[in-house]
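With one protein chain held back, the other chains of the complex are shown just where they sit.
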Amino acid sequence: MDLSLIVDFLFKGLEISGPIAFAALGAVFCERSGVINIALEGFMAVTAFTIVWGSIAFQSIWMGLLVAIITGVIMSLIHAVATITFRVDQIVSGVAINIMAIGIGRFLSQNIFNQETQSQLNPYLFPTVFGINSFAFALIPITAICWFVLFKTRFGLRLRAVGENPEAADTLGINVYLMRYSGVILSGVMCGLAAAVLYPAKWINGMTGGRGFIALAAMIFGRWHPVGAVLAALLFGYADTFRIMFETKIPIPSQFVQMLPYVLAILVLVGMMGKAKPPAADGIPYEPGE
Amino acid sequence: MLKLRFDKYRLMELLAPVLGFLAALVVLLIIAMIVGETPGNAVRAIIKFTVSSASRLASVFSVAIPLFISGLAVAIAFRAGVFNIGVEGQYFIGGLVGALAGIYLPLPKFIHLPVVVLAAMAGGALWAAIPAILKITKGIHEVISTIMFNNIALALVNYLVNGPLSGRGEQSLEPQTRKILSTALFGKLNHWFQAIGLNVPNHVYLDYSLIVAIIMGILAFILLFRLRFGFEIRAVGTSIDVSRYSGIRVKTVQLGVFLISGAVAGLIGMQEIFAIRGHYTFEIASGLGFDGIAIALIGRNSPIGVIFSAILFAFLKQAGYGLQLYTSVPNSIIYIITGLMITFIVIINEIVTRYIRALRKKEAA
Partner (left out) sequence: MSDTLLAMEEITKVFPGVRANDGVSFDLLTGEIHALVGENGAGKTTLMKILYGLQKPDSGTIYLRGQATVIRNPRDAIAQGIGMVHQHFMLVPPFSVLENIVLGEETHAAGVLRMETPAEKVEEIMRSNGLPVDLSVSVAELPVGLQQRVEILKILYRGAEILVFDEPTAVLTPQEVDELFKTFRMMKEQGKGIVFISHKLDEVLAIADRITVIRRGKVIETLQHSEATKAKIAELMVGKPVLLEVKKEAVETGSAILEVRNLRQTGERGNAVLKGVNLTISAGEIYGIAGVEGNGQSELVQAITEPVKLDEGEIQLQGSSILNWDVRARRDAGIGHIPEDRQRFGLLLPFSLADNLTLGRHHRPPFVKGSQWIDSAKIRETARKTIQAFDIRTPSETTPANALSGGNQQKAIVAREMSFEPILLVASQPTRGVDIGAQEFIYSQLLEARQNGKAVLLVSADLDEILSLSDRIGVMFKGGIIKEFDRTEATREKIGLYMTGGEQDA
C-alpha cells in the first residue's frame, strides 16, 4: 500500500475524530457528576457558529476559540440551571436546548452574515500541520489532563462522589450543586474546543451532523472513562475517515459505517452489564434533606 | 363518566404552560424589536397567519396532527415510567413499513387503508422492540438505547431508500421509494368541513390522518383509564415496588407499554407520507419525535393535555412562518422561542409542583 496514503489516513482520522472526542470528554465530566446531557449536539451547533463569528470579529482564531468556549458555557448554564437548581427532567431540558440551537445559528448567521444557511469564510485559522488542523493535536494532552483531573485531584474525586452518592457527599460537606454545575459547564467548555477542530473555516447549517449523539455513544462505549471515551471516539472517527477516503473501494454501504458507533455502543451495553454502568446517581435530580 | 377533578391545585398546575407560553412570547417580542420590528407588527403577523381565518386555523390543526400523535406515543410510555426517546427513529421505520405496504400490496381501498395503518404501527413497534427487550432482560436504560436506535434508524432508512427500495427515475432524482398505490393514499376531508360551513381550502391538509389521530387518542384514553392493563401501566409508573408486591407483572407491563408507544409512534409520519407526498423518503420532516417528548411533558402525559400541547406547538410553528412572511423576523427564531418556552414551562412546573406539595402538607397537618 501507498505509505503516504496511510500517513494521510492517520492524520486525517485524528482531525475527524477530534470534535467527537472533545464532546465525549465533556460528556464524561457531565455524567460523572450525575447529570445526563443529550444537548451536546445543540451546544456544538452553537459553538461551531460562534467560533467562526468570533474569529472574524476579533481577527484571531484564538479569540474565536475563546468566544466559542464562552458560548458553550452559556448554553451549558441553561441546562445546569434548569436541571440542577430547578430539578427539571434532564432529558427534556436537553431536548429544549437542541431545539433552541437549531434556530440560534441560523438566526445569528442571518443577522450577521445576511445568509441563513452559511456564514462567510473565516480566514483566521489554526496553522495546518501535516495537512490537518493543528488543534487536533491538542486532543492528546487535553485527554491526559482530563484523566488526571478526574482521578488524581480533589475536584475529580468530589465530582465522581457527587455522581455516585450525592447524599453521602452532602453529609461530608461537599457542595453537590457546585460540583454538578462544574460538570455541566465543563461539557460546555469541551464543546467549545470541539468546534475548534470541527471546521472553523466556515459555518454551514447542520454541520454538526449528529456528532453530539455519536459523542454520547463514545462515552458509553468508553464506559464513562475519559481515556475510554476518547479511544471510542477515535474508533468511530477513523471508521468514518476510512469510509470517506476509501468509499469506492469497499463494498460496505456508507450508511452502515455511519451506524457503527451506535451499534457498538449497544453491544457494549449488552455485553458488559455490571461493568458498563453509568454513575449511580446519573439522571436523578438531587434534593437535599429528603 | 368523565370526572374532571377541578380543584385549586389543578388550576395551579395549568399555570405553568400558560406562564411559560407568555414568557416565551415576551422574549419573542424582544427579539423582534432587536431585529427592528415593532412588537405590534410581530403580533399582528402571527395572528394573521395562525388564527385570522378558518383556513389559517385549519392549517394549525393540520400541523398539530403529527405532533399530537408523537406526544401521545411518548406520553403513554411515560405513564409507566418508560422514557421512550426512540419515537424519532420509530416513526421513520414505521413510516417506511407502512409505505411498503402501500406500495407493494395491491388491495381494495377499504382494506388497504387499515392495512397500511397497521403496517406502520407494526414497524414502529418492531423498532421499539429491541430497546424494550434490552430493558427488561438486561436492565439497559432505555434513554441510552433508544437514542442509539434513533440514529441507527436514520442511517438504515437512508441506505434502504437510496438502495434496494429506491424508486428513483420514476418521478424525480430525489432519493425516494416508488409511489404509493392510490388505494392507500390518505384522501382529504376538506369537503366534509366545507359541507358544515368551514371553508378549508384544498391546500390545507386535513386528511385521513386526522381520523387516525382521533382514533388513537380515544384508544389511548380507554387504555389508560378504562382497561386493567392501563391501570397497571399507571401503577408501574407510580411505584415499581408497590406494583411488584401486588402481583403486577412489571416487566410485562413495561414491554407492553413500550411496544404500544412504538406502534403509535409509527403513525407520526403518516400525514406526510400518505397525504402530502405519496411516497416515502428519508427527507420527511425530522425532529417530530423530540418535539413529542416536550409535548408530552407539557401536556402532563394525559391524552387531553397532549391535545392542547400539540396545538400550542403547531401554533408556534405556524407563527414562525407568519413572522417570516409578513415581517423581517426570520423563521429560525421560532426554534429559539420553542426551546425557551419548553424550558420556561418545565421550570415553572417544578416550582408550582413543589409549592402545591408544601401546601398539601400544611393542609394535612
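Letters A and B mark the chains in the order given here, with residues in each chain numbered from 1 onward.
In this section, a residue touches a chain if its C-beta (ideal position, glycine included) is under 8 Å from a C-beta of that chain, and two chains touch if they have at least 3 such contacts.
Keep in mind that this is a model prediction, so the values were computed, not measured.
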Left-out chain, listing which of the shown chains it touches: A, B
Contact partner of the left-out chain, one of B:V18, B:V242 or B:L325: B:V242
In chain A, positions touching the absent partner: 152-155, 157-158, 160-161, 164-165, 167-174, 280, 289
Touching residues on chain B - with respect to the absent chain: 226-229, 231-232, 234-235, 238-239, 241-249, 360-362, 364-365
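The rule is short, and it goes like this: only the chains that are shown with their structure count from here on.
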Residues of chain A defined as touching chain B within the complex: 36, 38, 78, 82, 86-89, 91-93, 95-104, 106-107, 110-111, 116, 210, 213-214, 216-217, 220, 253, 255-256, 258-259, 261-263, 265-266, 269-270, 273, 278, 283
In the complex, chain B residues that touch chain A: 35, 83, 85, 134, 138-141, 143-145, 147-152, 154-156, 158-159, 162-163, 287, 290-291, 293-294, 297, 330, 332-340, 342-343, 346-347, 349-351
